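All protein chains but one are shown in place.
Up next, chain A:
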Amino acid sequence: MPLDTSTTYPLTKLRLDGRRWNELRLLQAQISTNPASSGSSYLCMGNTAIMCSVHGPAEGKRGDGSAGGAAGSAEAIVEVDVNIAGFAGVDRKRRVGGSDRQSSRIATTLRAAFQSHLHTYLYPHSTISIHVSVLSSDGSLLAAAINACTLALVDAGIPMPGLLCGCTAGMSGSASTPRDPNEDSLDPLLDLSLPEEQELPFLTVGTTTAVPVGEMALDEADAEEEEMKVSMLNMDSKVHCTYIETMLAVGIDGCKQIREVLDGVIKGR
């Protein structure tokens, strides 16, 4: 491929789609898109488009059989179902039987993230089921899915301590050797698109704001400076450990920007 980030970026300091290292793609979102569900959202980050709908909290499906089902539990069970449409990618993907590896990985990560994030103890013996459809995939799928789910869950009115926002961050090169503090040739990159994801190491980070409690809550001055908490971190590629800190910092900063956008979407209603 004549044009890839690792060759052109050092020369131009511009990425394939013309962004600088710290720029997000255009993020647009809507909530309450589907009146047939408890809560729903549509979110697109660049060319990644996701629809998400939430049903519940409701009584779990009967005849599930499993002993650890929603019926006997003291808190709500979060179920996530991810479906990547056949037309989502550049080439039409053939799937054999049910689901593929990528969608089940995203589903597992989402389930783990939201099971611990939501105030599930308020809804014993019930199920919150989240259905995510990926309409068009162009990188940062997991991050976009987290943001879409957060919006849909807010729309459904399910209590949570703060918005859970996801973002990807990567490095502009393979970053397999220890970092040289004197000569920093590699830049961190924010919000990777699909071609960047395929060639560069990246991680997905999800953060939430800690709700001020006790003395902190009374302190008016500190209310502006909300504290961010990393609640999810996922990385599939290989990178030297000296770069992790940079990537995390950039990713968390991206989450902050995304939070503002999502906040605007929710308050715009």
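Of note:
Everything that follows uses one rule, which is that a residue touches a chain if its C-beta (ideal position, glycine included) is under 8 Å from a C-beta of that chain, and two chains touch if they have at least 3 such contacts; residues count from 1.
As a working rule, contacts and distances are computed from a predicted model.
A chain of the complex is left out here; the name its UniProt entry carries, from "Ribosomal RNA-processing protein 42", "RING-type E3 ubiquitin transferase", "N-terminal acetyltransferase catalytic subunit Nat1" or "Glycosylphosphatidylinositol anchor attachment 1 protein isoform X1", is "Ribosomal RNA-processing protein 42".
Contact with the chain that does not appear here is found for just one residue of A:Ala29, A:Met51, A:Ala76 or A:Cys167, A:Met51. Checked against the hidden chain, the listed residues A:Arg25, A:His131 or A:Arg259 yield one contact partner: A:His131. Across the interface with the omitted chain, chain A contributes residues 34-37, 47, 49, 51, 53, 55, 63, 81, 83, 85-92, 95, 97-98, 131, 133, 135-136.
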